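Every protein chain but one is kept in place in this view of the complex.
Every chain is named by a letter (A, B, C, D, E and F) in the order it is written, and numbering of its residues begins at 1.
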Amino acid sequence: MANTIERPLDLLNQSRGKEVLLQLKGEKQIVGTLLAFDIHINIVLSNAREIENGEPKRNIGLVFIRGDTIVYISPAS
Amino acid sequence: MANTIERPLDLLNQSRGKEVLLQLKGEKQIVGTLLAFDIHINIVLSNAREIENGEPKRNIGLVFIRGDTIVYISPAS
Amino acid sequence: MANTIERPLDLLNQSRGKEVLLQLKGEKQIVGTLLAFDIHINIVLSNAREIENGEPKRNIGLVFIRGDTIVYISPAS
Amino acid sequence: MANTIERPLDLLNQSRGKEVLLQLKGEKQIVGTLLAFDIHINIVLSNAREIENGEPKRNIGLVFIRGDTIVYISPAS
Amino acid sequence: MANTIERPLDLLNQSRGKEVLLQLKGEKQIVGTLLAFDIHINIVLSNAREIENGEPKRNIGLVFIRGDTIVYISPAS
Amino acid sequence: MANTIERPLDLLNQSRGKEVLLQLKGEKQIVGTLLAFDIHINIVLSNAREIENGEPKRNIGLVFIRGDTIVYISPAS
Partner (left out) sequence: MANTIERPLDLLNQSRGKEVLLQLKGEKQIVGTLLAFDIHINIVLSNAREIENGEPKRNIGLVFIRGDTIVYISPAS
């Protein structure tokens, strides 16, 4: 997968339909299935859950996350 | 619903007239019925209530919320 | 009123000449009569008062408020 | 004065040559005579004084204030 | 000097070659001779000194200061 | 390597496929192999690990990091 990444958005494109971990500013983490993103890095996840200290904390379900609150996005390995 | 989301704003479009939960920066949460939004993610809700620790705290009614204070927006399941 | 809101700025347009509550970043609240606004959500209020813990704290009178300090704007019900 | 305000900048225009109170981010306040402003809400005051807890704290004289540090601007009544 | 200021940048223009006080975000102050500025309010000072509680703290000499860290700029009276 | 750097992005270009250290705002550090970047300094790393006080803390693997959370990027020497 890493071999075909020329631009940063390629990684998001390849992660559509897959589980990702979002690290937000201020220590909040959200995991869920990546449905959509745009150039502002606005993200839609389905089946999203907030994570705290590695433990699931709250089910959010379908969610729109604004790009400017995101630190990083990592596909679940 | 999730099957038809190609771009992040599709989720907001599909949530018009429905109850949504807004997570704001600094732990504030607001729930209400989504009436309108724009590309800056400015939002208008009707029948809005502030939520604190999962409990309703204050009725706000009709409200305009600036996009740049928003962390995420989730349709009530 | 809510029935005729297509875009977020419609709510501000309909609130001209009426009392509104402004929630600013950092817990400050201001109430006053909405005289004018622009696309940056810069706001002019007349007869404005700062509110703290639900109590009036200081009369400000006529005031220009920069949009980027605003969290939400709600017409008084 | 309030009757002739169509756009937010009209209030600043009408306040040229008059005393205004500036509320800055982080509780600092400055009063002075409004000499000039631009669309970024950059402001020049003459005879400016910093105010703390309602008391004058320091004379600044002539001063250029960057718009993005300003919360609100109110003409002295 | 105040009489000829139509736009905020006029004050900076008139202050070239003169001593100015810069108030930065987070209480830092710098004094020095204003050599150059641009529309982003980026500033170059010569003979600059950091000031803390009204006392000189550190000589900086020639320095480029990014505009977005500046609260206000005041010509020494 | 330093001799051929005319513009800042040249350093990132020369670091593709090599190990880099990212210093994020708020003391977080991430090391990994630089796969891709864009003009917003959005970054994709493979084999990324979070570092705390110089010690590896958590494996992240493949990751997209938003540019506006980055303080600096240094190729491992």
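The criterion applied here is as follows: a contact is a pair of C-beta atoms (placed from the backbone, for glycine too) under 8 Å apart; a residue touches a chain by one contact, two chains touch by 3 or more.
These figures come from a predicted structure and were not determined experimentally.
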item: Interface partners of the hidden chain - shown chains only, full complex considered; value: E, F
item: Contacting the left-out chain in the complete assembly, out of F:L12, F:L35 or F:I60; value: F:L12
item: Hidden partner chain, residues of subunit F it touches; value: 1-2, 5-12, 25, 41, 67-68, 70-75, 77
item: Hidden partner interface residues of subunit E, rising order; value: 24, 28, 30, 35-38, 42-44, 46, 48, 60-66, 68-69
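Just so we're on the same page, only the chains that are shown with their structure count from here on.
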item: Touching both subunit B and subunit F (chains); value: A
item: Same or different contact residues where subunit B meets its copy subunit A, judged by the half mark; value: different
item: Chain centre separation in whole Å, for subunit E relative to subunit B (CA means); value: 43
item: Subunit B and subunit D, separation of their C-alpha mean positions in angstrom; value: 34
item: Subunit F: positions in contact with at least two other chains; value: none
item: Overall pattern in which the protein chains touch one another (line/ring/star/complete/other); value: line
item: Chains touching one another, given as label pairs in label order; value: A-B, A-F, B-C, C-D, D-E
